[in-house]
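First comes the structure, then the notes that go with it.
Removed: one protein chain of the complex. Kept in place: all other protein chains.
Note that the chains take the letters A and B in the order they are written out, and that residue 1 is the start of every chain.
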Amino acid sequence: MNAIGHTAPLPATSISSRRVRRYLVPIAASVLIVLFGFAVLDWISFEYAYLATYTILQYVVLATAWNILGGYAGYVNFGVAGFFALGVYTCVFNYKTLQLPLPVIIMVAGLIAGIVGLGMGYLTLRLRGVFFSIATLAFAIVLNTVFNNWRFVGGARGVPVLRPDAPLFFGTYPRYLFGLILFLAIAAVLIARAIEYSWLGRGLAAIRDDEIAAECSGVPALRLKLIAATISGGLIGMAGAPFPYFITYVDPASAFNLTIAVNTVAMPVIGGMTSWVGPVIGAVLLGTLQQVTTVTISSALSLMLVGILLVTFVALAPRGIIGLIKSLQRQSP
Amino acid sequence: MSQELLFNALITGLFLGGFYAAVSVGITIAFGMLDIVNIAHPAFIMLGAFIAFYLNSNFGIDPLVASLIAILPAFIGGRLFYKIYYYAFERHGEESLQGLAFFFGILFIVEVGLLLVFGVDYRFVEANYIRKTIDLGYISLPLRLVIPMIAGLTIVAAIHLFTSRSFLGRAILAVSQDPGALRIVGGNPVRVKEIAFGLSIATAVVAGALLIIIQPVEPSLGREYIGRVFAICVLGGMTSLSGTVVASFVVGIAEALTTTFGGPSWAPAVAFGLLILTLIVRPEGIFGR
Partner (left out) sequence: MKQISLVILRTLAAFACIFISESLYAQQAPIRIGFGMALSGGLAAGGKAALLTYQIWQEEINARGGLLGRKIDLVYYDDQSNPATVPGIYSKLLDIDKVDLVTSGYATGPIVAAMPVVIAHKKTFLAFFALDANGQFKYDRYFTMQPSGPDPAVAQAIGFFNLAKNITPKPQTIAIVGADAEFGQVAMSGARQLAKREDFNFKIVYDQSYPPNTVDFTSIVRSIKVLNPDLVYIASYPPDTAGMLRAIYEVGLSAKLLGGGMVGLQFAALKQQFGYQLNNIVDYDYYAPEPTMKFPGIDSVLEKYRTRAAAAGVDVLGLYIPPYAYAEMQILEQTVTAVGGFDDAKMADYLHKTVFKTVVGNIKFGPYGEWDPGRELTVQYQNIKGNDVQQFKESGKQVILDPPELKSGNLIVPFTPTKQ
């Protein structure tokens, strides 16, 4: 620092090396993950593995997306099922009418869910945090009732969904689904990471700590919250779009699944809500645990496990696993 | 529009409303007065329903009697629960987010627990008044609706008496307005809150026993009640008991009319829709300050 207090301009090489770290590293890492993922699963050559990993990656998307509003901004969205179902039913509607390819539908679902997120946010984000959460839950159930009554997409009766042939490059359909959700998961994480390190992330953190103080310091709280709600909702909707092809039978009960709602909240809580790493850790750990217990013991017990873990972590380790690691680091010399 | 249908729908709505009052008074206490977002309240209602079922099917105990038996354990359990909640959250001042997630988890654990123990089948109780109906012309009054309504309003009346006449009751009202002032007059806010929360859970369990008189139950039924109880609490103005009663009737009648004229498939949306509407248009509710 020179005498007046300005920092000296950084030499040119440092700026570009910062850029390398900020953009190239995550992209390179993503490519490596994709190659690695396919390599491992192809080597195991066990069809079910694609489907098992699909669920875990789906939760990575859901947990990361939820955390944008829930962890960064502190607004707990219990209406995850509603946004997820929007994606699911966009796909079902397409299955019964236009039959556009799945990647297109994912984009459309994201758009629809994002718009709904914006709308819902506009109506409810002015409410105190608690009322917002209750309103999101109400919104999900109202949506559930609407879909229950919409005969064309199956209503309560449900719709069986036949998988089409996979695009040539991918071989079998489960492999294709795996590829799609892997891509979505990486995209979600990159987006969350970008938000976290940007002005948006800092603004949301300020809102989380003390909304009134943040507004007094000039943070446009409502606008930032709306952006977060839109992105969060949109990503959750995108995660829902491939679901009908994954599960091959859709009814409102399975689209508005309470398991998905609880998991999406539990995973960031357990992993840690302040950073993009937390939801990923939570999703991978909890998701894998559930896959294993579902196949070996029973699905009901695995659900019980999620509930117990959520309650335990919320009560005892509210900063999640990241928090536990950080406190351990602080303790060690 | 048929008069017979309309009148029967209104009557059904009134009966349901009386019952809903019992269901929601606990949330008025917990959420309205104590600021505890007990989103797991419906889970305790289901717990009460299944306790009544268990006692009825194994020992032949009438569900009303079962509900009385369950009051004390529920009250004690509720106090214990509050103690845990207080030490984990309120002491640190981090109520909202963590508390919500906590109760969400509890809701889930109770539902899955009931599923593991009782399975997905619908359970019902046997009592000699359940199949009986009083017929007045073309209006029929099924006893399975009349009795829970009477019981429900009795519960609310009892709580009203308690909060307006006894020191403890008035302390509960006070603690929601000004804990500091309460300390000055000799009350212990934490203990008062503990008792209030115990009361809240006790009403939930009793309401559950009433629920299983009205209809067969299965574990995931609680979800429908999340919206109802919060809708009624918010519509009624959060802290007002009379507001809760009025709002219960409003919701009950709205649901009955929707079921009869719009179809049963739209009924779940009524309470939640009213909730959203209230939150957006008039968050203070009908009787709110």
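In this text, contacts are C-beta pairs under 8 Å (C-beta built on N, C-alpha and C of every residue); 3 or more make two chains touch, one makes a residue touch a chain.
Please read these numbers as outputs of a predicted model, since none were measured by experiment.
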Touching residue (missing chain; options B:Tyr87, B:Tyr122 or B:Phe167): B:Tyr122
Candidates A:Thr97, A:Thr248 or A:Ser327 - the one touching the absent chain: A:Thr248
Contact partner of the left-out chain, one of B:Gly18, B:Pro63, B:Pro142 or B:Gly222: B:Pro142
Hidden partner chain, residues of chain A it touches: 46-48, 51, 148, 155-158, 160-163, 173, 247-249, 251, 253-254, 295
Contacts of chain B with the absent chain, listed as residue ranges: 2, 4-5, 8-9, 12, 119-122, 131, 133, 140, 142, 214-216, 256, 259-260, 263-265
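Throughout what follows, only the chains that are shown with their structure count from here on.
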Whole-Å gap separating chain A and chain B, where each centre is the average of the chain's CA atoms: 33
Residues on chain B engaged by chain A in the complex (per definition of touch): 37, 39, 84, 88-89, 94, 96-98, 100-102, 104-106, 108-109, 111-113, 115-116, 220, 223, 226-227, 230-231, 234, 263, 265-266, 268-269, 272-273, 275-276, 279-280, 283
Contacting residues of chain A [partner chain B, same complex]: 70, 74, 76, 78, 123-124, 127, 129-131, 133-135, 137-139, 141-142, 144-146, 148-149, 156, 258, 262, 265-266, 269, 300-301, 303-304, 306-308, 310-311, 314-316, 318
